[in-house]
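Just dropping this structure here.
What you see is the complex with one protein chain gone and the rest in place.
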Amino acid sequence: MDVLLAFTRPSLDWHALAPELTLLAFGTLITIVDIIWDERSKQAMPTLAGMGLLATLVPILTLAVDGTERSMFGGAYVVDDFSLVLKALFLISGYVVVLMSVDYIRDGDYYENEYYTLMLTSLLGMVMMSSSRDLISVFVALELLSIPAYMLAAWRKGGPRSNEAGLKYYLMGVFASAVMLYGMSLVYGLAGATSFDAIAQELGSGPSNPVAVLGILFVLIGFAFKVSAVPFHTWAPDTYEGAPTPVTAFLAVASKTAGMVALIQLVFVAFLGREDVIQPFFWVISALTMTVGNLIALRQTNIVRLLAYSGIAQGGFMLVPFAVAADAPARAIEAVVIYLAIYAFMNLGAFTVVLAVARKTRSGEIDSYGGLFRYAPGLAVAMTVFLAALAGIPPAGGWFAKFGLFRALLDAGGGWAAGLAVVVAVNTVIAFAYYARVLTQMWFQPVADGDDRPIVVTGALGAALTVTLLATMAFGVLPGLVGHFGEVSVLSALGG
Amino acid sequence: MWMLENAFIIPLIPAISFVVILLFGKRFIGPDRVHVVGITALGLVWVLSALAAFQWTQRVEHPPPDAVVQMASHADDHADDHADDHADDHADDHADDHVVVSENNSGDAHGGGHSSPLIRPVISTFSQWWSNGGIEFSVGTLVDGLTVLLLIVVASISLLVHIYSTEYVKDDRRYVHYYAFLSLFTAAMLFFVMAQNIVQLIVGWELVGVCSFVLIGHWWEEKPNTDAALKAFLTNRVGDIGLLVGIIVLWGTFQTFDIDAINTLIAADPGAHHLALLVAACCLMAAVASKSGQFPLHTWLPDAMAGPTPVSALIHAATMVVAGVYMIARLYPVFYEGLSVGTSSINLMAFIGGFTALIGAALAFAQWDIKKVLAYSTVSQLGYMVMALGVGAWTAAIFHLFTHAFFKACLFLGAGSVSHAAHHTFDMRKMGGLKKDMPHTYRTFVISSLALAGIFPFAGFWSKDEILLGSLVGQKNSYPLMLIFGCVVAVMTAAYMTRVIWYTFHGEFRGEGHPHESPKMMTTPLWILAGMAVIAGVFNLPGPVLEPFGLEGLAHRIQTYVEPSVYLSGLGLSHPDPSLTMALVGLALAVSGIVVTYLYYWRRVGLHGMTERNRYAKNGYTFLENKYYLDHLYNDVIVETVKRPIANWANRVNQNVLDRVVDRAGETARDTGRWIYKWIDQGAIDGSVNAAARGADSSGEGLRAIQSGKIQNYGQLLFGSAAVLAIVFVIVV
Amino acid sequence: MEATGFDTWVLSLAVFLPLVGALVIMMIPKAYEAELKLVALGSSLVALIVGVYSAFQFDYGAAGDLQFVVDKGWIDVINSRYIVGLDGLSLPLLLLSLVVVPLCLIYSWNHVPEPGNTKAFFILLLILSTGMNGTFVAQDMILFFVFFEVVLLPMYFLIGVWGGEERRYASLKFFLYTLFGSALMIISFLALFFLSKDSSGELLHTFDMRVLSDVAGVGIIKNTQVWIFAGLFMGFGIKVPMFPFHTWLPDAHTQAPTVGSVILAAVLLKLGTYGFVRIAIPFLPEGAVSWAPWIGLLAVIGIIYGALACLAQTDMKRLIAFSSVAHMGFVMLGIATLTDFGINAAVFGMVAHGLITGMLFFLAGSVKERFHTLEISRLGGLLKSVPRMGWILGFATMASLGLPGLAGFWGEFPAILSAYNPGAGLPEETFRTYMVIAAVGTVLAAGYLLWLYQRTAFGEPPEEFAGHEIEDVNRLEWIAWTPFLVGIVLFGIWPNLIFNVTDDVVSGITASVEAIVAGG
Amino acid sequence: MVAQNIFFGVIAAIVVVSALRMVTTRNIVHAALYLVAVLAGLGALYILLTAEFVATTQVLVYIGAVMVLFLFGIMLTKAPLGGVMEMTGAQWPIAAVVSLLIGGVTVYSLMARFGSDRLTSDGPIFRTADVSDEVFSTYIVPFEAVSVLLLAALIGAIVLARKD
Partner (left out) sequence: MLLNQFLILGAVLFAIGVYGVLARRNGVMVLMSIELMLNAVNINLVAFGVQHGVVSGQVFAVFVIAVAAAEVGVGLAIVLLLYRNRRSINVEDFDLMRG
C-alpha cells in the first residue's frame, strides 16, 4: 500500500493541454452526433470538424499571447512557441483539407462522419507530436496520427486503388515503425530514460559506439519513412495516387509536416550531440531524396503522382538543413520551420486546384490540363502561383523557403555544405522542368478534348484556394511573416 | 579669326542640309528640287571655307602673339643633335628660305620674305563630349593650314559635284536620298578634316565610309553594286582594326586623344616611345591602306566604281580616299618617328606608297572600263602621295593631294559625261570618236589628263615634280628605289591616260545611238575643274620660277600656309631645293609615255600581234582579256618593255590573290561560322545542354524501375537501405 | 542620403505602378479591351513620368551617391531590408526599362500575337516591368534577387504562350538556364552575407548592398572570394549571356513574340551585366581580379564566336540573337578590364545594345508580321517593298555594327580601348591580345550585319511577295520606334549624357578595387 | 543464476525455433500456432526479467486478443488451411540476405557495445503498481492518446471491414 500512497498526482497544466482537449472534445462530439443522428448529421459534419479545428486555434492563440513556456512531466511534454506555431500550422492545414474534402467526400461514396473523426484524430496526433519531447510520447503521437491516416488512404472502399494505397501505406508504415521502435529501444537502452533531455545528455557525451549509431539511425529511418525520404519513399507515389485526393493532400502536407516536426525534435534536442551520424546521414538522404524525387517526377504523366514525387523532392529540400543541424542549429531549425509553413500552403493549394479541375475533367492526367488558361484562367493562374512557389520562384512564397535552406547551409559553411547547396541549386532547376510541363499544358496547349466550358469552383474549394493563394503570395512578398515564426521556434526549441 | 574659331559651323551646314533633305525632302520640298537645298548649303560651305582659308593666311602673315610658339628649351637641345645635318641645308639655301627647322624659329636667321614662325593651329573645343574615368573629352575643331586646304578642296569639289549631279542623276528614283547622302558625306568629311582629337578622326573616318557604302550601293537593285558596297565597307573595316588599335596604342602611350597634344609631345621629344609609335604607325598604316586604296587593301576601290560617277569623283577620287593621306599628314610625327622616316633607307610607308603607285599604274592598263582606269589611276596617285610622305616630302604630298583632287575629279566627271552621252556605258570599247560630239568634255578631259600625266605647265607637273624631287633628296638619306618607282609611274601614267583618250575620243564611234554633249550643268563644273587643273600648280611654285617675274614672294604658298611647322619643326624635315634637272627629267618621262602610246595607237607602230608569237604573252593575255581587240592589246607594248612583267604579274596577283582574298575571307568566315554553329554551338554546347536534359529524363525513367508497385520490393528497399546505412555508419563512425 | 517628402515615393512608384496597373487590369473583364489597354499604358506611362521626374530631380553632381533612398524594414528575420536607391549606374538602366515597356505596349496595341488575349499579355508585360525596374533600384541583395527572379515567369509565359513553333522548348530552356544561374547566385549572396566583415573584423551579417560595397570584401580571403565570385559569375553570366552559357538566348529570342524579344534584348540581358558591375566586382574585388582574365577570355570568345555563328544563320531573328552574344561580349570585356573606361563603356554598351538590338527585334517582328517569314533567303528588297522599314533597318544595322556617331560605338570603342591598359593586377599582355581580337570582332560584326542587310533589304523583292501591297511602317510602329531611333542618335552624338552620369559610380568602384589590390 | 541461464537458454531456443518455423512453414495455421509459442516464450522471459505486468499484458493482449484476431483474419480471408498456397515468395533469398545483414549489424553492434555487461540483479523490482504510477503520471498524455488511438482504430476498422 505504501507504493500506492506514494503516487503523486501529476500536475496538469490544463491551459497547456487545452488545444488537445478541444480537439478531442470535437472529435468526440462528432462521434456522438454520428451515433445519435447518423445519416442526418452528414451535412453538419464538415462544419463541425472545421469548427473544431478553428476552435482549437483559440487556446493556441491564448497560449501564444501568454507566451510563457510550459513544460510538463519533466520535460516530456512541452508547450512552447515552436510547438504552438506548428500546432497552428497543423490545424490550418487540417482546416484547408476539410475544406477540400467537403464536396469530394459528399459526392463520392464515402463514410462521411467517420472520415472527419479520423481526420481529427490524426490531427490530434500531430498536435501532440509538436509538444512531445520523449520517446514514448513521440511514438504514441506518431501512431495516433498514422493509424487513422492508413485507414483514410483506403477510405474509398470500393476502389481497388484506394485499398491498395491503404495497404501499401499501412505495411510500409508498420515496417518503418518497427525499425523506428527498435532504434528507440536501443536509444532508450543507452540513455535509460525516455526524455529527450536525458538522451541528449547520454548520447552527446562519450565516445562513439555502434549501438548509439544504430539506434539513432533506425529512429531517423522511421521518420524518414514518414517524410517519404528516398529510399524510404516508395509508398508515397502509390499511396498518393490511390488515396482520395483530399487525403493525399493531407498526407502530403500534414503527415509530412508531423514527420518533420518529430525529426526536428529528435535531431535538435535528442541527437544533436551526435553530429557525426546525423549530418552525414541527412546529407546523403536529402541529396538522394531531392535528386531521385525530381528525376522520377520528370517522367510522370499523372498530376497527383507528379505532385507526389514533387512532394518527395520537397521533402528532400526540407531535410537539407538537417545536414548542418549541428553546425548551424538555429538557422537549420528556422529553415525547416519556414519551409514547412510555406510548403503547407503551396502544396495544399496545388492539390486544391487539382481537385477543382478533376471535378470537371474527371482525370488526373497532366494532358487533361491542356488549355486550362483559356477556360479557367483563375485556376490556371492559381496553379501557376503554386507551382512557381514550389519551384521557388519569387514572388511566390517558395523562394523564401529555399532561401532559408541556402542560408542555413552557408551559415554552416564549409565544403560539404556548399556542395549540398549546389545540389539544391541543380535540383531547383530539374524541379522546374516538370512543373513547367503542367504550366505548358495549362498555358501553351490547346484545350483538351475541345471542351472549354468553365469550371465551377465550389464555395469550400474557393475558400481553400483563397486561403492558400493569399498565404502563398503573402509569404513571398512579405516573408517576414513566416520568417518571424521560424525565428520564434528556434529560440524555444534550443532553449528547451 | 572668327571663322577659324567657329569652324564647326562648316560641317554643321551640310549636316543640317542632310536632315532637312531626308525629313522634308519628299513631302515639303519636292523630290525634284532637293538639290537646291544641297547646293545652297554647299555654296555657303564654300564661302565659309574660303573665308577660313583667308583668315588662316592672315594668321600666318600677321600672327597674333598667342599664335606663335615660343620654343621650349628642350626643342633647342634637340636641335643640337641635328645641327650638323642641317648645316648643309642652310649653306645651300639660296633664294628662298622656307626650310623650317627647329633652330630657326626664334627669328629669321636667313632673312628673306617669309620665314615661317611656328604658327599654332586654332583649336576650339566645345563642352564636354564624353567623359570617362573622371577625364573629360571634348569635341572640337583644330584648324590650321592643312585643314583649310582640305576644306577648300572638299567644299569646291563637293559643290561642283552637287551641281553636276542635278543633270547626271536627274529622274533617279532616289534623287532625294542621293542628295541627302551627298550632304551627309560632305558634312562627315568636313568634320573629319577639322577633327581636334583622334576619336573625332575615327568618327569622321567611319561616317565617310558609311556614306561611301550607301552611295556605292545607290542602285542596290543590282547585286554587283551591293557586293561592291559591301566589299568597300568591309575592306575598310579591316583597315579600321588598325585604326582602332593604333589609336588605342596612342592613347595608351600619351594618355590623350588630342591631336595637337600628341603631335607636340612627339615633336618635343622624338625618339621616346619609339616602339609604341612603331606599333601605332603600322596599325594606322593598315587603316590608311584600306581607306586610301593602298596595296594590298586597294581592291575595293575599282569595285566602288559601281556607284554613280559624280560620287566616284567626289568620294573615290578627290576626298574620301585621301582621308588616309590626310591622316598621315595630320599625325605626321607619329608616322615619322614610328616608321623612322628620317633615318632608315626604306620605310613601310614609302614602300607601300611606291609599290601601290606602281601596280596601280600597271593595272590601269588592263582595264576596259574607263572608270576603272581612273580608279586604278587614283590608287596609283594615292600611292604617290603616300610615298611622298614616306620619304619625308610632306608638302609635296599635300600639294599633290590638292592638285590631284581637281584634275582627277575632272576626269571622273568627264567620264561620267561620256557615259551620259553613250548610253550609260563605261566600256571604252563601246566609245570612240567622241571628240567631235563632245567638245567640252573632250577638252577638259585632255587638260586634266595632261595635268595627271605631269605635263608642263599643268598642275600635276608641279606637284609630281616636287614628289620626285623629294624622293631624290629624301630626308638625310636618299630613296633611290622610290625615285625609280616614281619615274616609272610617271611614264606609265602618261601612257595609260593617252590610251584612254584614244579609245574614248578618237577613232570610230563603236557604241549605239547618237552621242551628244552633256548639258551646261555638267560641262560648267568640268571647265571649272579643268581650269583648276591648269592653275592649281601656282599655289606652290618654286621660287626660281617666279623670280623672273619678281613674284618670289608668292612662291611656295602651300608650304608656307599649309605646312604645320609647329609639329614638324621638331622632326628635322627639310625642303629640297628646286631642281631644274629633275623637272626636265620628269617632263621627259611623261612626254615619252605619251609619245610611245601615241605612236602605238595613232601610227600603229609597235609590236602588234605579239600574242600570236609568244606563248607566255598569249597565256597572260588570255587571262586578261579573251573577247575582243586581240590585236590592239596594249599590253603588248608593256610586255615588250620593262613593264610587262609588272603589269602581267600585278594583274594576275591582283585578280587572283588580292581580290579573292576579300571574297575568300568572307567565304571562309562564313564557312567557319557554319561549322562552328553546327558542330560547336548546336553540337557541343547546346548538345551537351540537351544531353544533360535527356540524361535527367532517362535517369528518371530508369529510377522508375524502383517503383515496381510491389510491396515486397518496397520492403526490401526499406530494410535493405536501413541495413546498408547501418553497416556503413557503424563502420565509418 | 535618405530621401524626404515625395522623393521617398519616387522609386517605389516607378517600380510598382506597373504592378498596380496589372492588378487593376486583372479586375477588368476581358470584354473591356480598350479600357484594359488604356490602364496598362497609363500605368506604365505614369511610371515613366515618375522616372523622368527622378531624372530631373537627380543631383548629377553627386551621381556617385545613392539618391531617393528609402530604407524600410522588410524581412527582419534575415536582416533584409527594403532599400531602394538610385545612382548614376542605375539611372540610365532604369530609364531604359521604363521607356521600353510603354513602347512595347504601344507596339502590341492592335496586334497581340497569336493566340491573342490582350489582357494576359499586357498583365505579363507590366509584371515584367516591375521586376526589371526593381532590379535596377534595389540596394538590398535579397530585394535584388526577388526582382531579378520576378521577371522570369512573365517572360517564360510571353515566350511560351505567344511564341513561335518551338516555343515550349525555348521557354523552358530560358527558364531552366536562368534558374540555375540564380540559384547559384543566391548561394553566393548568402556567402557574402555570412562572410562579410567590416574593417574592424566584425561580421556584418547584412544584405545591404551599400554596406557591402563599402567594405569591398575586406576580411574574405581571396580563395573564398574566388568561389563566391564563381557563383555570382554563373548567376549573372548566364543572364548576360556569356559564352558558353549562351545557348538559351538564340532559342528564346527566335521563339519569343516581338516585344518579348525586345524586352529580353533591351533590358533582361542587362540584368546580368548590371549585376557584375553593381554586385560582383565591388563586393569581391579580389575575386574579380582573379576572374577578370577568364571573363575577358570568355568575352572575346563570345565576340568572335557570336559573330561567326551569326554568319551561319538563315533566320533573321536568330542572327540578331547571336549578335547579342557578340555585343554583350564587348560589354563583358569592358567589365573584365576593371577600369573606369571599360566599365563605363560597358554601361554605355548596355544602354546602346538595348536600344539598337531592341530596335532590330522590333524590325524583325514587323517583317515577320508582313512577310510571315524571317528566312533570310526568302526575304529581299525590303527597301523596295517597304522602303521606310528598309531604311530603318539599315540605320539599326549601322548602329549595331558600331558606327561612330551612333550609340553602338560608345559601347565598343572605349571597351576595346580599356583592354589596352587593364586595371591593376591584371595581365597586360593577355588583355592586349583580347583587345586585338575584339577589334577583329568589329569587322566580323560589320560582315554579318551588312550581309544580312544586303540579302534582306537590297535587291528586288522575291517573287512570292512581288504582287502584294505591303504596308510600310504604320503609325503605332512609328510611335514605338521613334524613341529608340532618337536615343540611338542622341547618345551617339552626345555620349556624355550617359558617361557623365555613370562615371562617378564607376570611378568609385574601380578606385576601391584598385585600393584593395594595391593594399593586398 | 545458473538456473536462470538454463531457463533462458531453453526458452530462447524455443522462441527462435518457433519464430523460424513461423516464417518458413507452409501452413498458415501452423504459423499462427508457432507465433503463439513465440509470444508465450517471450512472456516467460519477461517473468525472468521481473516484468510481471508486461508478461501479463503479453499473454492477455497478444495471445488472448491479437492471436484471435489473426485467426479470424485467416478464416475470413479463406486462406487454405493446408499447405496449398505457396506462402513464400520467389524473392525469399533477397529477404534472407537483408535480414542477415540487419541481424548481423545489430548483433555486431550489440556485442561491441555491451559485450559481457551483466544485468544488474540487485536493482529495484517493479510491480504493476509502479508501472501504473508511471503511466498515470509521466505518461498520462500518451496513455490517453492510446485510448483515443484504439477508439479511432476501432471505428476505422469497422468502417473498412464491414460489408456494405
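Letters A, B, C and D name the chains as they come in the text, with residue numbers starting at 1 for each one.
Here is the rule we go by: a contact is a pair of C-beta atoms (placed from the backbone, for glycine too) under 8 Å apart; a residue touches a chain by one contact, two chains touch by 3 or more.
Computed from a predicted structure; not experimentally measured.
Taking every chain of the complex into account, the omitted one touches A, B, D.
One of A:Met72, A:Met100 or A:Met151 touches the chain omitted from the figure, and that residue is A:Met151.
One chain is missing from the display, and on chain A it is touched by residues 135-136, 139-140, 143, 147, 150-151, 154, 157-158, 160-161, 163-168, 170-171, 174-175, 177-179, 181-182, 184-186, 188-189, 192-194, 237-238, 241-242, 299-300, 305.
By the touch definition given at the top, chain B reaches the unshown chain through residues 704, 707-712, 715-716, 719. Listed for chain D, the residues touching the missing chain in the whole complex are 1, 4-5, 8, 12, 15-16, 19-20, 22-23, 28, 31-32, 35, 38-39, 42, 45-46, 48-51, 53-54, 57-58, 61-62, 65-66, 69-70, 72-74, 76-79, 85-89, 91-92, 94-96, 98-100, 102-103, 106-107, 110-111, 114-121, 123-124, 126, 130-131, 133-135, 138-139, 142-143, 146, 149-150, 153-154, 156-158, 160-161, 163.
We take it that only the chains that are shown with their structure count from here on.
If each chain is reduced to the centroid of its CA atoms, chain B and chain D end up 104 Å from each other.
Once the centre of each chain is set as its mean CA position, chain A and chain D turn out to be 31 Å apart.
Chain C and chain D have Cα centroids separated by 70 Å. Multi-chain contact residues of chain C (touching two or more other chains): 176. The residues of chain D that reach two or more other chains are 105-106, 108-109, listed in rising order. Pairwise chain contacts in this structure: A-B, A-C, A-D, B-C, B-D.
The touching residues of chain A, counted against chain C in their complex, run 334, 373, 377, 384, 388, 391-395, 399-400, 402-403, 406-407, 409-411, 413, 418, 421-422, 424-426, 428-429, 432-433, 436, 439-440, 443-444, 478-480, 483-484, 486-487. By the touch criterion stated above, chain A contacts chain D in their complex at residues 3-4, 6-10, 12, 17, 20, 24, 27, 31, 72-74, 76-77, 111, 114, 117-118, 121, 124-125, 128, 136-137, 139-141, 143-144, 147-148, 151-152, 154, 157, 166, 209-214.
Considering their complex, residues 693, 696-697, 699-701, 703-704, 706-707, 709, 711, 713-715, 717-719, 721-722, 725-726, 729-730, 732-733 of chain B touch chain A.
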